[in-house]
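Selected chains only, in their assembly positions.
Note that the chains take the letters A and B in the order they are written out, and that residue 1 is the start of every chain.
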Amino acid sequence: MAKAQDIKDEVVKLTAKDFVSDQDIRWCPGCGDYSILKQVQSVMPELGLPKEDIVFISGIGCSSRFPYYMNTFGMHSIHGRATAIGSGLKAARPDLSVWLVTGDGDSLSIGGNHLIHLLRRNFDLNILLFNNQIYGLTKGQYSPTSEVGKKTKSTPMGSIDHPFNPLALCMGAEATFIARTIDREPKHMREILIRAEQHKGTSLLEIYQNCNIFNDGAFGGFTDKQMKKDNSIYLKHGEPLVFGAKEDKGIVLDGFEPRIVNISSEDYNLSDLWIHDEKCRNKANILTRFFDDPSKENALPRPFGILYQEDRFRYEEALNEQLNLVKAQKGSPDLDKLLAGVNTWQVD
Amino acid sequence: MTQVQQKLEQVTVLFAGDSGDGIQLTGTQFTTNTALFGNDLSTYPDFPAEIRAPLGTIAGVSGFQIHFGSVDIYTPGDRCDVLVVMNAAALKKNLSRLKERGTIILNTSGFDKRNLRLAGIKEGDNPLINRSLEDFKVHEFDITKLTRESLKESTLGTKDRDRCKNMFVLGFVYWMYNRKVDSSIDFLKSKFATKPEILKANITVLKAGYHFADTCETFSNRFEVKPTKMAAGSYRNIIGNQATALGLIAAAHKAKLDLFYGGYPITPASDILHELAKHKNFGIKTFQAEDEIAGICAAIGASFGGDLAVTASSGPGIALKGEALGLAMMLEIPLVVVNVQRGGPSTGLPTKTEQADLMQAVYGRNGEAPIPVIAATSPSDCFTMAFEACRIAIEFMTPVFLLTDGYIANGAEPWRYPKTSDLKEIKVQFAKERTPEDPSYLPYKRNEKLVREWAIPGTKGVEHRLGGLEKDKETGNVSYDPENHEYMVKIRAQKVAEIANHVPLQYFDSGTENSKLLVLGWGSTYGSIKTVVKELATEGIDIAHAQVKYIQPMPRNLGDLLSKFDKILIPEMNNGQFITLIRDQYLVDAKPLNKIKGVPFDALEIKQAILNMLKQ
């Protein structure tokens, strides 16, 4: 996201604390949401914007309580609609820094349509999608990102819905910025938050978030000290795809199929590896499909970082261009003329 | 041959033909001309539901009715004096709308075998042959042929030539009513500026029609309808949806706000979007959303940002907005919601009119979610009420429902348009910047009218969080406190009730509290009721008529006014909705008169009901 256009001169240097609201936090102790809140509060001062130019909008869900805890403008709206509300706000007020906070249910279940339309329109705002693969607030039903077979109150025999791959869906929906991070990697999260904010267009950031009450350990494979390095790959633009506890594994492309190779062996070295290119849509599409269950044999590592980034015109920009153009053409508005229209007559 | 020039007080002409015949254009051209001539008028177009309904069939008939006169005109007329039909289907569909001994102008080439078959008329029943039209004054001629002939010189193809035949009709009718053709020539010149051949052809045929009428033998009468004595002022002709759009623009202009429109196309509301989109130089942002929910939600976002936000739709689309409307009510931000009602329920009759979404507007949300509801009475009144909707929304920080319907939204009438400077002021008072020294900001603190402040992003020191959960009465923070909840539910209701102190008192449009019976209407039934009540007055029957435009809350004095009558008749184009509000709120035994046919009341229907009720 671009910095708001007219940064007020008198911006004093703010700290993370300035972004802490006076409300008691109501998440369960141990919830991954705390970490995300903290990282967001800590990157806010880096935007260089006064608090009053920042708006957080959310839908409904545990995650959607977020705006209450940010000492900025905020709206805790209705389920699934933060994306639509944010679109209108940004169209009306391109000068604001707009952040949408949403859960996997809020954005991908009831709110799926507004999400994909927002992405194609490419409003310049940031979406933080807290994915805990469960409906937290309604006490633990499976969500559109829950794995098949998930046993919950609504699916005592296991769910039978093939889940979404959120980043693949967003790629299909013409997103211009796709990234992933996780609650337990605060430093990485801060980095990506800043990149998201810098991107001009809609930034879609999926954040893996542990719901320790209803879906504890859903992302254990990516947080467990023993396993995480073998299961995750942290992407860097222009660098080869290397991962593993010993940084000894890499990804090559076999025709169209990615494959894990051992780069400490004779057969492969760094230069054989797939080089990450944020700008390449075709590669990004394959990367989003690195989506194996980490406990599976030979699972591809899950990518974290920025999978894709593209520059495309923003809706609100095009809108304002049209407004300016027509004003230039037609001159300043004359209401009396408009009310009179073309054919008038006079009665005396 | 001598032509008698006959004076008329009022005339209703119905143009009807295939949807490809250019009937709507003929109608609007005649309307503009009539308006410029100085007649009062009212029009009503009647489209087929299909985009291009099958040629020649009943379903494919397009109609345009205009009622004009030297006297005041309130409706497009019940039955017509003149029926212009381009083919057999048009005649079959509309003959019952023609007055006894009325005039038919008929294109014979629309009555060939094929046309008769498509219209579902057995060959033996061909009305040109079977004398069934004997009681009418029929002028029949082959318009297609006449058009082609007058274009013998033209280089255009047959298809393009035939397209001009509506101009022949128009010219013919201009002559009948003693009119000049200039306004239409001007129109054609601008419409076909880049297509000189087509322009030429149209003008040729228009004149041909005019001259044909002048010279042909069939016509002996020419009519004159003198200009109406209207109040002094500047006039134009206006269509309802256009008036709504202008009302919104005018309100934004007066309030010095940008106008934001978020909506999704739907018949018959789409034209509001189309009209607004034309006037982007007024700083209007139109957002065609992915659905109605996104439309209203985008509007909520824009309103939160400080724009005057509007969404419009029709019944099915409004149904989808209920949840978001509840949010807007809870947030207490300005929002105008226009419902251009159409025939329901469900998808219903999209191209027909009805007043059946009133209860949805008043009650169609979860929980106690009162929202002001107002309604327009005529095409030009859409301007007034759209402006009012904006005023109330802004001054009371609330969503407001404006109800119009297909009848007045597509209909037209002359409008004495106001000057910008004559329009009411609309005061916007955004929350002011605050310093850290000021006491902390209370977003739900209310003024004496129970209204909270509009504190928009970008304003230093008034950062706050809103939401759909119940809120503390001052801080706006989430509150589960039982007493606070009851307080908030009641204060929100009181705020809406308070609006009654800031809208006009109810008045009698005709009659007095001593009249024998009160006809109580709301919204678009105005013209039909007015017509009847005036007519009855000339017959010495004194009937009172009040038309309610402010429905929630009702005008302060309405209860009082109702209490003066033993007999109250409530005509509605639905199965009885407004009447339930009246009976509930005032416990008066008002009687319903319901018409649910997708078309407005005929004056006669209301008259009959009044007379029956008087007898009881």
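As a working rule, contacts are C-beta pairs under 8 Å (C-beta built on N, C-alpha and C of every residue); 3 or more make two chains touch, one makes a residue touch a chain.
On a predicted model such as this, the values are computed, not experimentally measured, just so you know.
Q: What is the chain count formula for the full complex in this file, using the labels shown?
A: A x2, B x2
One rule holds for everything that comes next: only the chains that are shown with their structure count from here on.
Q: On a C-alpha centroid basis, what's the spacing between chain A and chain B, in Å?
A: Here chain A and chain B have centroids separated by 44 Å.
Q: So in the complex, the part of chain A that touches chain B is made up of which residues?
A: These residues of chain A touch chain B: 8, 21, 23, 50-55, 57, 60, 67-68, 70-78, 81, 84-93, 95-96, 113-114, 117, 319, 322-323, 326-327, 329-333, 335-336, 338-341, 343-348.
Q: Over in the complex, which chain B residues touch chain A? Could you list them?
A: Of all residues in chain B, those touching chain A are 32, 35-36, 38, 183, 230-238, 246, 249-250, 253, 258, 260, 262, 279-283, 285, 287, 289-291, 293-294, 297-302, 304-307, 309, 323-324, 326-327, 331, 416-420, 457-469, 477-478.
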